[in-house]
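Heads up, one of the protein chains got dropped from this complex, but the rest are sitting where they should.
Read from first to last, the chains carry the letters A, B and C; within each, the first residue is number 1.
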């Protein structure tokens, strides 16, 4: 029951974050193609962040699904994660407005990194609260992706010092790592049809 | 259970999209009728988009109602649909601000078209995940309207090259095609009172 | 089940409307009392609208509670109500910005009137769909307040031609009519403690 409300509240916050990001795409005055052009990097950064928020929503969904005990620490670890996610609209907008310049990309990557740390902490808190039972081992099993992501965010952050394009490539790669396997799992599931 | 959360999250995003569109109607400084006048095309485009989002919400509601298996692909197909819907406030605002000019209307129509494609893909993904059982045949039965809509969006898109008014007429017609049958069904249901 | 989702979606939209209204209170640059002064009418209009949205949420809650059959017409009648409610942030902001001038107050009253009409239509649609059973007679019993409100909105609308203050007084009176009885009912319930 309590985990359901944590889920519902987090869903609400994530739904608002994902939708508020679009507000950074300010409607231009003119109606020509030229007026749309400056929005291109903003749209691209929006797509990237949309995918990242989608990944968090999906993972968060699976994590809370196996969470049976909600303590005060779970609650605050969850709010901590949502805090970093709530900064996405700002860093996304800043990165897009500045055409993926080095510093905004670095800040964008830092917030991604902090969100990944917060997610990792949330996992630890949930596991500590309910013990190392079998259901959560699955969550820990998926953990290598979380750790690889943390490393990739650091790589992307360092890459901004040399080339912002390289940093973007690393971020896109990280996102794909999370999205693609889901499709593979789905293909395995579909013949069984359950 | 999982389908319920997919539904709840989608409801949240759609509720925010429908409400955020109204923010494009910026409160004018002055208090006279003249100050309201420039808002008229914005209000008209808001009404049109409101009806379209309402149609998507209603159809989405019926679709997820018969969805029993949620795979990773369902999740991403759903996020893909929500992505295109999330662009509605932007395209609506741009079309309204530019008094239904050709290019903004074309972009508006393109996003509608992409949302319809995304909806179609979501249907396919759900059907593939749970097999061709009887409940989903109802969903497929309604499919002709989805296909006709896709054609009508292309017609509207091409029409913007000649006349924006014609394109608007096609879009209004498409919306009415979805809204009116619901009333007919209701009339059939009301004597049975269930 | 379906009524629950209608409820959840409406709750989402109403929650966003009530919160978005506060965005009209733009943060002033300066930090002195003088900088806050222009916001006073905006805050007052926000309080008035907040109470009206609260009344709608509360009534809507009771209405859907007795709604067992959700038809396509119910769905669209509900979206129709939400449409007029979604205009509240705009009319509230316009009225506040213009210090309760005649025309903005008239438009504010018109939207209130249309929302009341939409609510009345929603009631009719729900009753028609599920027949005149005993549970809904309670809803009809509360109907006199709905009809009185419709008249009061017309009175307020006409009053704006002579005095905006008078119109505001009528609107405040209408809101109080809905809020106060709830307290009376509560007092009757509290001794029974259920």
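Structural remarks
By our rule, a contact is a pair of C-beta atoms (placed from the backbone, for glycine too) under 8 Å apart; a residue touches a chain by one contact, two chains touch by 3 or more.
These numbers come from a predicted model, not from an experiment.
When you scan A:13, A:63, A:118 or A:170 for touch with the missing chain, the hit is A:13.
Contact with the chain not shown here comes from a single listed residue; of C:14, C:82, C:115 or C:170, that residue is C:14. What chain A contributes to its contact with the hidden chain is residues 2, 5, 8-9, 12-13, 16-17, 20, 23-24, 69, 71-76, 79, 82-83, 86-87, 89-90, 93-94, 97-98, 101, 103-104, 107, 128-131. The omitted chain makes contact with chain C at the following residues, 7-8, 11-12, 14-16, 18-20, 22-23, 25, 27-33, 36, 47, 50, 54, 57-58, 61, 65, 179, 181-183, 185-186, 189-190, 193-194.
One rule holds in what follows: only the chains that are shown with their structure count from here on.
Distance between chain B and chain C, defined via averaged C-alpha coordinates, is recorded as 26 Å.
Chain A and chain C have Cα centroids separated by 37 Å. Counting partner chains per residue, chain B shows two or more touched chains at residues 8, 12, 16, 20, 23.
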